[in-house]
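The complex appears here without one of its protein chains, the remainder shown in place.
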Amino acid sequence: MARTHKRLDGLIEIWAHLRREPLGIVGLLIVVLVIGSALLADALILVDPVKLSIRDKFMPPSLAYPLGTDYLGRDIYSRVIAGSRIAMTAALVAVSISAGIGLVLGIASGIGPRWLDYSMLLLFDTLRSFPVVMFALAVVTLIGPSLTTIILIIIVISIPLFGRAVRTQTLTLKNSEFIQSEIAMGASLPRLMGVHILPNVLGPIMILAAMEIPVVIAMEAGLSFLGFGVRPPTPSWGNILNDGFKYIRNSPWPLIFGGAPIILTTLGFTFLGESLRDVLDPRLRKES
Amino acid sequence: MSRLLEIEDLSVRYRMLPSWRAAMQSQDPYLNAVCGVSFAIEEGQSFALVGESGSGKSTLARAIMGIEKAHSGSIRFQGHELRGLSKRGYKSFRRNMSMMFQDPAGSLSPRLTVKRLITEPFLIHQIRNTNIEDEAIKLLQMVGLGSEFLNRYPHQLSGGQARRVGVARALALSPKLLVADEPTAGLDVSVQGEVLNLLLELQQQQNISVLIITHNLNVVLHFADRMAIMYLGRFIEQGAAQEIFLRPRHPYTQALLSSSPEPDPDSKGSRIELKGEVSSNMDRPAGCEFHPRCPIAQSLCTSTAPRESSADHGHSFSCHYPVAIFNEN
Amino acid sequence: MLVYVLKRIGLALVIIILAVTLLYLMIHAVPGDPATVMLGPRATPELIAQLHQRMGLDKPLPVQIISFFGRVLSGDLGTDVFQEKPVAGIIISVVPYTLILVGAGIAWSLALGIPLGVFSALRPDSWIDKVAGILSVAFIAMPAFVVGLYALLLFAVTLGWFPVIGGGEGFAGQLHHLVLPAFTVGLGWVGYLARIVRASMLEVLAENHVRHARAHGLPQRVVHYQYVLRIAILPAVTIVGIGIGAMLSGVVFAEIIFARPGLGKLIFVAVQQRNFPLIMGTVLVTTTLFVVATTLSDIVNALLDPRIRERL
Partner (left out) sequence: MLSDPVLQIRNLSVEFSARKRTIRALRNIDLDIPRGGTVGVVGESGCGKSTLILSIMRLLAPNSKIVSGDIVFEDRSLFELTEREMQSVRGNEISMIFQDPLTSLNPVISVGQQLIDVQYRDSVAKKVKQQRAIDALSQVGIPDAEARLSSFPHQFSGGMRQRIAIAMTMIEEPILLIADEPTTALDATLEVQIIRELKELQKQSRCSILFVSHHLGVVADLCDYVVVMYAGEIVEQGPVRDLFYNVRHPYAQKLLECDPARIVRSAEKKFPTIPGDLPDLGNLPGGCIFSNRCHSAFDKCETHSPRRTEVSTGHSVSCHLY
């Protein structure tokens, strides 16, 4: 009971700070909009996003088709709405899994013996040293394109990001006087981790995770755009772009309206993440 | 009186270079932070470690607490040997020994309330037969803070208040030994006294032994029964605090004593200036390690390390040419 | 210092070897064997066996990996089974296009990003700084391929200012063809660099030694450009190394969108054909380029900062 109260107080405080960041509010609105459309996609779409009506192909925006139609006459608006669900699923699943794994590996690396730390670092560096898209393409060749593949790839390449951040944070904490003082009192390792290290690592990781969401959305869309992601005709934003790109000379609308949600969403999450970081970063908060 | 803590020939060292590199550059791969230190603390007594930065005083304290691994020698606490004990083995002694770290606010876990912080020792040692809430209030009272501090976080405390919380936490389980590393570091002179008075008072009330680390000799005279001066990881002088103040024998002790002069405009020129700076731990001078800075060094000092000599009242020092005792009255 | 450089290069080699081994292992960990995947429906037992032998797939895995590296050391990346040409030759013929694109992308983002960051840091909280801040964040957030598509749509297709496809002929032609792709891969890095330079510049400006220099009356210009920027630029150097690597990813999109020859286009086609030797070769080359870039930037960083130089 008392604990939930504390959480609530924290949230209220964050909101009080966030309110003064116009960009953060814009970001929040966009994020709410995107998440909302992902949740309510079934209710929001006008027509079945995979339904063809060849007669109406390459239509500009109109009342019937608010964002126009593509080369098969599919309603772009409905496809964009349906695509938001795929984007959000990919982003949330991938980010939370890789942040979780990164958290475990990072803490182990920071607190464990030196050999473990070195091998973790080597693992992180190796995973990071594949150029992301090349790596993704190689993997797609092997296991075939699908949403699962994309999520898997994103998880693997995001682990080093989280792992390294957690490791640095853990190391700083480990050498801090308060941890030393806990050790001097005889605190056990699980206690050190659970009560003192984890809560202090969690905050920065949450922010990092929020900042990683737009990256993941872009990656999913990018791979789908190349034709290596979500299989057509499933309406992913990347697929809309792929179709639009092929028929760029016939109609600009699929390209314009396929790209817009990606840009809007990434901007929204980034602005929100930035503002949250400014609000939560204790160093910054002390001053203002 | 019985001996609570006995340190014998204790050394602590850190590896600085991998052995192949040390061999290549014919260097000692270790930094000897503490070399062969012996002393004892009686029950209810206080002992002061004095020295400049890098002299190894904090390392010594941490080795006693088992946070730093001692390389050789012996640490006996209540008659039990602590060196070489496992973490679990150490834990049963930690109830009876506690440590306060230098940074008052930095040594408190930032996300815990004062109440949690001062009752942590009970949780760690699984003491359940007390009412934690009462205990917390009692502890706060003991260090002169009201119960309104219970729900504050470390960043909401002033330096002096954080220090008091540190004291409460260190004394929560009524330990036998308290190790206080620079308990007044970073505090203004007007607040310094409060913390020291608190420590003095509690020490006398609860008959705790205190190992206090400081670079300020004047604090020591008032506080400690015995003291030792450290230089490059060794004790160069050790004895009763009063004795050392009145009759310092090592030139370094004398210089340190003179370095915090009375605020008296007419006592000019009383400060003894030492040459150069503290030598490096990695590159120790031959002979007496203090000789490059010593104002009275002779040729013997550059070649032969002095042995420990003793004077009255358990006073000992390591110097070939100890400071003569004058103004004996 | 020498020890550090050697160590760093050693680490780079270990990483490249590990990365390739990892890829190799993955190829083999996947259900279905590569030869079958490559041949697709055309697969007959004879064809598969033949391909196995040609690709060395009949030998045990460790032997395969070692012999792969052995061949790599002698400059042989294997043979492209589709075109019957050596992989190394194919790659070498397109590498310049990619390097030029990456170089151009980094160059223009440095040229714009660093001054923007310095400018903002020297006027913190002015409206110019705020606008620059929002733009930087926006540039970073916008995915390069969407930027590329929009650029293509607007400048090439609609306005017709720039060519739609190809690498271009002659110097002027190449330059003309380079503009949009370079814009695409560099835009995000303008934002990154501006932000990093601004942040580190502000941090350095708040350091004690800056106040010290000012108290000694050093002119503003000297303080800002010699005393502060020299330190503030260090994180940007590190980022450029990573940036080159990340751009190797970005070029895949740029090369596909603008139909420009290069490593990205090459691997794209190879993936569509499931051409394993070509994929392996391209990944090896790009990974190496990536690792070389980050290693170089670490070494340059160490050279620029006497504090690091000393510790090594």
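Labels for the chains are A, B and C, by order of writing; each one numbers its residues from 1.
The rule we apply is simple: a contact is a pair of C-beta atoms (placed from the backbone, for glycine too) under 8 Å apart; a residue touches a chain by one contact, two chains touch by 3 or more.
In this text, all values refer to a predicted model and were calculated from it rather than measured experimentally.
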Given the contact definition stated above, which residue among B:29, B:44 or B:193 touches the chain not shown here? B:193
I'm checking contacts with the chain that's been left out. Which of B:53, B:86, B:129 or B:299 qualifies? B:53
Which one touches the absent chain: B:31, B:278 or B:305? B:278
Interface residues of chain C toward the undisplayed chain are 207-209, 211-220, 222, 226-227, 230-231, 304-307, 310
By the contact definition given up top, give the residues of chain B that touch the hidden chain. 52-53, 158, 188-194, 196-197, 200, 215-216, 218-219, 221-222, 245, 255-256, 259-268, 271-274, 277-278, 293
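In this section, only the chains that are shown with their structure count from here on.
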Chain contact topology under the given definition, line, ring, star, complete or other? line
Please identify which chain has its centre, taken as the mean of its CA atoms, farthest from the centre of chain C. B
Mind checking the centre-to-centre distance between chain A and chain C? Centres are C-alpha means, answer in whole Å. 22
When the C-alpha atoms of chain B and chain C are each averaged to a single point, how far apart are the two points in Å? 54
Looking at the complex, which residues from chain C come into contact with chain A? 11, 14-16, 18-19, 22-23, 26-27, 30, 37, 134, 137-138, 140-143, 145-146, 149-150, 152-153, 157-158, 245-246, 248-250, 252-253, 256-257, 263-264, 267-268, 271, 274, 276, 279, 282-283, 286-287, 290-291, 294
Chain A contacts chain C in the complex at 23, 122, 125-126, 129-135, 137-143, 214, 218, 221-222, 225-226, 228, 241, 244-245, 248-249, 252, 255-256, 259, 262-263, 266-267, 269-271, 274
Which stretch or stretches of chain A touch chain B in the complex? 176-188, 191, 195-196, 199-200, 282, 286
